[in-house]
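Right, one structure below, let's go through it.
The other protein chains are all here in position, but one chain of the complex has been omitted.
A, B, C and D are the chain letters, set down in written order, and residue numbers restart from 1 in every chain.
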Amino acid sequence: MSTTTRNPAGALRSGRRGSTSSTIFAAVLWACLAIICAFLFFILAVIIQKGLARFDLDLVTRQPSKIHPETAGVASALYGTLWVSGLTALIALPLGIGAAVYLEEYADPRAWWNRLIELNIQNLAAVPTVIYGILTLAFVVRGPLSVGAVVLAGGVALSLLILPVVIITTREALRSVPSEIRSGSLALGATLWQTTWRQTLPAAVPGIATGSILALSRAIGEAAPLILVGATTFITFNPDGIFSRYTTLPVQIYNLVPQDRQEFRDLAYAAILLLIIVLLAMNALAIWLRNRYQRRW
Amino acid sequence: MITLKDLEVYYGDFRAVTDVDMSFGSREITALIGPSGCGKSTVLRCLNRMNDLVPGARVVGAVAYHGTDIYAPEVDVIEVRRRIGMVFQKPNPFPKSIYDNVAYGPRVTGMKVDSMDEVVERALHGAALWDEVKDKLKQNAFGLSGGQQQRLCIARAIATSPEVILMDEPCSALDPIATAKIEDLMVELAERFTIIIVTHNMQQAARVSQRTGFFTAEADEQGQRTGKLVEFATTEHIFGNPSDARTEAYITGRFG
Amino acid sequence: MITLKDLEVYYGDFRAVTDVDMSFGSREITALIGPSGCGKSTVLRCLNRMNDLVPGARVVGAVAYHGTDIYAPEVDVIEVRRRIGMVFQKPNPFPKSIYDNVAYGPRVTGMKVDSMDEVVERALHGAALWDEVKDKLKQNAFGLSGGQQQRLCIARAIATSPEVILMDEPCSALDPIATAKIEDLMVELAERFTIIIVTHNMQQAARVSQRTGFFTAEADEQGQRTGKLVEFATTEHIFGNPSDARTEAYITGRFG
Amino acid sequence: GGGQDDGGAAQGEQKPSGPVVIDGSSTVEPLSAAAGELFMGENPDVQVTVGTSGTGGGFKKFCAGETDISNASRPIKDEEGKLCGDKSISYTELQVANDALTVVVNKENTWTDCLTVEQLKKIWEPGSTVKSWKEVDPSYPDEPLNLYGAGADSGTFDYFTQAVNGKEGESRTDYNPTEDDNITVQGVSGAKGALGYFGFSYFEENASRLKALKVDGGAGCVEPSVETAQDGTYAPLARPLFIYPSNTALAKPQVEAFVEFYLEHNDEVVEAARFVPLTEEQKTKAKDALTELKAKAGK
């Protein structure tokens, strides 16, 4: 070490090298966020502006109409969406949470079959949504089950679609429960299931709920797989069971916009606004849950 | 009453400890000391099969509890853990009420009890916590101070009527006053329970234990560090007149 | 050369330490000791403004370096950190080559150097690591052993030609042999640098330091624990004949 | 479903109830949907669903007994009819509307008012490399030709290619296909040399922005209009649209009521769906067919 003469005191002021580039860098980062936010607000503004014209009670109480689009609604699609997403929740959540509990609490992570399951789930999460449509078409709409284009088929398609998401987010929620809770319980002679059911799962509920809501909201906004399983039917009555034919809001929007009359387009944008409000409400709920209940261990 | 014979523990391919032969006496306190990473916690976790939970952990050798190998296939690990309780380094109460924390063990193990209230009260008394919490049994255990939480964990452990209590650095997260309280409690508990404690604090070992095991980990030619039991004797002997040079170096603070 | 005056540090609303007055001498080793959570690391981090990085951390009082308050608005924190280096508890080399680790400081602070190779070699010599790594300077630093990594971190710190080196429990993650090496190195470095070290190991403080500050944290009426400097004197005095009863209790192992 | 008992009791004044399952041509879908909507306005207990599997796909389901009525933009083919015969499903063809495709160009296209089918074919036939109006007819200017047309999976496309190129589905592929007629309007009104085609009523609505060409199918230039579509002189771009109710399904009161309603209120239905209405003659023919059918069924 060379004996540099140390200039005591005041010299701490020197330097500030690279502070300009540093400022520009921060500004660029900030600009990225600003552009993203601007885009988001822009599309929200467009939707609100175009959707407000027909955002009235008719929208949710009346059925689609080819004859009176100016007073038509999307009731059947709204109820279809409720039916399909309700069924999706019933199918995907128990299965997804069960699979996550297995992988996180039961499975030996070094066993090849468990690694295979894990890899498989990661892959499923990246499979394009239309593929789930093809799968459901082959096995549920036609093929072995042949139930036709009914609520059940839509529910199955969307369940398969969000299953990997539910599994992955539930695993994350379980993982964030500190292992001390588990070892504390097991050290008292509790069985693995007792520990899971009485300690781990309750502690993970906020995280699981958050993930589940976000997954469901994804299902609600999805159109592609439903187009494959035949939800594009023109329907003017609300479904009344899982074997009812149905349509959903995104599919209805997809059908409405290219129609030739302006009234259909206005209706479509009102439906978009409705859908966005539902989804934003679900997002907000998820965020609120996350912030309110997510424990910092 | 607990005897380790040629104990050897692996984490995957890594041999964490080897050549451990010791035997713990009934109703006394045994301390395990040694530098970080020498395998104290690993050995402790073998005694109630908590190592089962570590993926890849493998135990070779025998752990006999009253002459029964607790790793024998017909042995129920649940039963082992009920009889051999454990207290952890960081107080880990459940996010439940104080009452439910203590009642948890009896409930999940399906213990037949006349009155749960009585069991809870007795356990809290035993952990010298009753007076401090008797008015707030329904409150969440997270509201307690660190020292109280640790005593709650002790109460929780003794509620299942174990015979042995394992403690892994139970005071390392506590302040001096709480530490003193727990140390007093340990001495008291030793009248009814067999206690095995891992500690970093040699003075603590000297203060509370009757017998002390000193571990260390030395690297072999390949640089693998494997923990070994260096010396196991009365606490007096270890701290007064250790037989092994490494023990002496450690207790005089020349390393660790 | 560094003087603390009425230092008080808050994390949000929580007052972590208060009433710290001390002054560190040039080219000597000062040890800060005390039980866990008493604020040793907090005080150490004030000396090179690493607390700036903790959201909510707030420093009250003065830290003077050669008479300049390093918290004054016109002071450049980058310059402070270049002159007051730091070594952490866990060795934290960057995931880069050994060479790049050492050259990192000079590069980012824009130090004018004639030959970076020379700077790197000198720093590695200084950290007593040169002979062990001279043939693998381009290899990733993660390939080194823990003790080597810690010495690499010391080399990295001295590469920017600091005057002071702060060390926060630099040996607590190391084995005895590596610890001994680092202790030797510290003594050697003290010929050229001012060293301030936080340690849990009292024997280490006794072995390497000339002066020792003892901190403790006591709970106030509301149960808030605030760290305080109890005693600050020569190491000989602290370990031989402490003035304060709490110091004595601590060094004799009655708590902590 | 085709069970005998899933229609409501139709005795006396009781309103019909139950499902009416329709599938088939996507061209005809708006018609049947409009009819269903009007019908359900009067018979709220009936549920009419209209799928769009295409004429061929519709017949497949129809002949498998999955649907009550099949929409069709062309008459049923012999092979398809045989399939139904195998399953002993008998049916009746009823014409429900007329359709006329209109060829539209930009308003500024001053060089032509009429194209022959030959010229259209030259433009649209598979492998056609015509890129400029000049190549269509040397007297036209050298204006680049932008083509807009129906998506290759639509009934409109099938029909146009059949009529112009002589074979269903045969078409050059390098045009701008779209399911959204608005986009065709935009595209054609935006480029001087553009040409496109879509349904006649959609042209009527956008008549101010586009110019419709006459078509010469061999008998001189004919303007697209309601009349020329109805009487078939707007050849070959005018065609009839059909529904095919199955006789079994017609035994269900709600289906029977629906089909009757479809024909009875045909003007309204056609207007709502924006097709060219039936002539009185065509209406009578369809109604007669229905009556005959009912008589056969022993009602």
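Assume a contact is a pair of C-beta atoms (placed from the backbone, for glycine too) under 8 Å apart; a residue touches a chain by one contact, two chains touch by 3 or more.
In this section, contacts and distances are computed from a predicted model.
Looking at the choices "Phenylglyoxylate acceptor oxidoreductase", "Multicomponent K+:H+ antiporter subunit D", "Dihydroorotate dehydrogenase B (NAD(+)), electron transfer subunit" or "Phosphate transport system permease protein", the name in the UniProt record of the chain not drawn here is "Phosphate transport system permease protein".
Shown chains touched by the hidden one, complex as a whole: A, B, C, D.
The chain not shown here is touched by just one of A:Thr61, A:Asn123 or A:Ser146, and that residue is A:Asn123. When the whole complex is considered, the residue among D:Asp45, D:Asp113, D:Asp137 or D:Asp153 that touches the unshown chain is D:Asp153. Of the listed residues B:Cys38, B:Ile78 or B:Val102, the one in contact with the hidden chain in the full complex is B:Ile78. Only one residue in the set C:Thr160, C:Thr179 or C:Thr247 touches the chain that does not appear here, and it is C:Thr160. Residue A:Ser22 is the one among A:Ser22, A:Ser146 or A:Gln262 that touches the chain missing from this view. Of the candidate positions A:Gly154, A:Gly211 or A:Pro250, contact with the unshown chain belongs to A:Pro250.
Interface residues of subunit D with the unshown chain, by the touch rule above, are 25-26, 52-58, 60, 126, 146, 148, 151-155, 167-171, 173-179, 183, 186-187. Residue-level contact of subunit A with the missing chain is found at 18-19, 21-22, 25-26, 28-33, 35-37, 39-40, 43, 46-47, 94-96, 98-99, 101-103, 106-107, 114, 116-117, 119-135, 137-139, 143, 160, 163-164, 167, 191-193, 214, 217-218, 220-224, 227-228, 232, 250, 253-254, 257, 268, 272, 275-276, 279-280, 283, 287, 291. For subunit C, the residues in touch with the chain missing from this view are 48, 50, 53, 55, 78-79, 81-82, 85-86, 88, 90, 92-96, 104-105, 108-109, 142, 153, 156-157, 160.
Heads up, the rule we're going with is that only the chains that are shown with their structure count from here on.
Per-pair counts of C-beta contacts peak for the chains A-B.
Inter-chain spacing, taken between the CA centroids of subunit A and subunit D, is 40 Å. Taking the mean of the C-alpha atoms as each chain's centre, subunit C and subunit D sit 85 Å apart.
Considering their complex, residues 35-37, 145, 172-173, 175-177, 179-180, 201-204, 206, 217, 219, 223, 225, 249, 252-256 of subunit B touch subunit C.
Subunit B contributes residues 48, 50, 53, 55-56, 78-79, 81-82, 85-86, 88, 90, 92-95, 104-105, 108-109, 153, 156-157, 160 to its touches with subunit A in the complex. If you check the complex, the residues on subunit A that touch subunit B are 108-110, 178, 180-191, 194, 198-199, 202-203, 295.
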